[in-house]
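Beneath this line is the structure, given in structure tokens, with notes to follow.
In this view, the complex is presented without one of its protein chains, the others remaining in place.
And then chain A:
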Amino acid sequence: MQKKVIKYALSIVALIVVAYNSIYFKSLDEVKAASAVKQFDAASYAHHFFNKKLMPGIDKAVEIDALLKLVQSDPSKAFLSYSHALGIGNIRYFLVKGEGTIKAIGENTTTISYISDTTQKQLEIATEFVYGNAIRDASGLININEFNSTMDFNNVSAEINKIVRSEVLPSFKANGKVGDRIKFSGAIELNQAHLNLDHIEVVPITLKLESK
């Protein structure tokens, strides 16, 4: 009988010790107030990133013509020197700049032609569907570990794309005409394992029309 009592007593003590080290209690209002302060504001973060971090360094982006030549001649060097990506997959992103002439204005993209050595080349600039993580990942300036959740991290991308749609594209779409000279910067995506340089699409960061 005495043994049983000791067994139960020890079990209860062990349970109390475990429970004490497992849970804690707080006032819900207090916790909510603290978490409201901590709430991540993706829109502000994206604006700060776009204006204070991305734009000041955009001139340092690689010339698209030089990059594509390097990708053809020495892909490993090109990917190692200029690309960024989150994971270890084959899809990698580049921050690029360039200039050319508007050749065609389509529903979703604008075709730009430029002279590479003596050959005329073309690329597309996305003007309607600006989605995905190209700009965020190409910049290499945002670290996923800074975020509490992947949702916050992805929301930053969504907000950056929103800035491009609302602040970069409207004036270009309103004023750009076939034949206009244009200076651009943006992000492109290349698949390291299956290179396709025939169709390059730039997600724009800046689009500057130049008078003829």
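Some observations on this one:
Convention: contacts are C-beta pairs under 8 Å (C-beta built on N, C-alpha and C of every residue); 3 or more make two chains touch, one makes a residue touch a chain; residues count from 1.
As a convention for this text, contacts and distances are computed from a predicted model.
Of the candidates "Ribose ABC transporter permease", "Acyl-CoA dehydrogenase, C-terminal domain", "Urease accessory protein UreG" or "Alkyl hydroperoxide reductase", the chain left out of this view carries the UniProt protein name "Ribose ABC transporter permease". For the chain missing from the display, the contacting residue among A:Val18, A:Met55, A:Leu141 or A:Leu197 is A:Val18, taking the whole complex into account.
The missing chain lies against chain A, touching residues 18, 21-31, 147-151.
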